[in-house]
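Yeah, one chain of the complex is gone here, protein chain that is, but the others are all in their spots.
After this line comes chain A, so read on.
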Amino acid sequence: MMANSLPNIDDKTLLSLRNQYPGAFGATSKQLIRTLVVVSLVAYTVASLWYFEVWRLASASDRAWRLISAMFNWQDMANWQYAQIYSGIAQTLAMAFLGTILATIAALFIGFLAARNTMPISPIRHLVRRMLDVLRGVDQLVWGLVFVRAVGLGPLAGVLAIFVSDTGTLSKLYSEAIENIDRKQVEGIRATGAGPIKTVRYGYLPQVMPVFISQSLYFFESSTRSATILGLVGAGGVGMIIIERFRANLFDQVTFVVLNVLVCIFVIDWLSKKIREKFIGETRH
């Protein structure tokens, strides 16, 4: 027993040490709070499971099984409207591409207005940043609903939703990249007599370009996924095709479309990797 091997400490010393270092003896109040937190977490989880009637999962297993088998039991494939499906996918890709490229162009300018080193006038910088917060703070799906109301059903609403929300996030990421550049290279350009715009072009842009390209490529990939979701609220593309077939209980076709979208995303991911290697991985030593 460890405790027996310790030299005896009388109560008085113990008490004075306790008073001197109250934190060292494990305060009872802290232990109480910790217990309370654990108990309430467990209680909240159990209550939520009960509230959402988790036992329905067991009785639904039959239905779930039928759904899954319907998804993989492809019937009547000759009559599927392939033209419609693939034009939907093409539309989604175009939406994602256009939205991302427009957002990239916008962020290329706004990023510099939101970065501390390129926009020294702080009221303007803060105004730009707060506006970006608004664009970012509202979810893309909500922008989708707004633009469907504004410009009607169809891909244009999707493009605008992607453009607006990507502009918010990309500008923020770009401005952070701009703030992290090497000042010395900028000074080298300034010393040649280049004005502010030329300094941005030659001192800043070469440094931040790899980051910009990489982030925009990632956003193209991510926008392709979200463009699918945007279709569900009526903003055009393959999402509309999925929701139509879902409502008509054509689960096999839903599976087919989703698999096609997945392939597209893999291809985009692979292409982005190649482009990144081309533009960013070229520093040899």
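As a working rule, a contact is a pair of C-beta atoms (placed from the backbone, for glycine too) under 8 Å apart; a residue touches a chain by one contact, two chains touch by 3 or more; residues count from 1.
Here is the rule we go by: contacts and distances are computed from a predicted model.
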Chain not displayed: protein name in its UniProt record ("Cytochrome c biogenesis protein ResB", "Phosphonate ABC transporter ATP-binding protein", "NHL repeat-containing protein" or "NADH-quinone oxidoreductase subunit I"): "Phosphonate ABC transporter ATP-binding protein"
Selected from A:P7, A:G23 or A:G195 as touching the chain missing from the view: A:G195
Residue of A:S87, A:N117 or A:Q185 touching the missing chain in the full complex: A:Q185
Contact footprint on chain A, counting only the chain that is left out: 182, 184-185, 187-195, 197-198, 201-203, 206-207, 209-210, 282-285
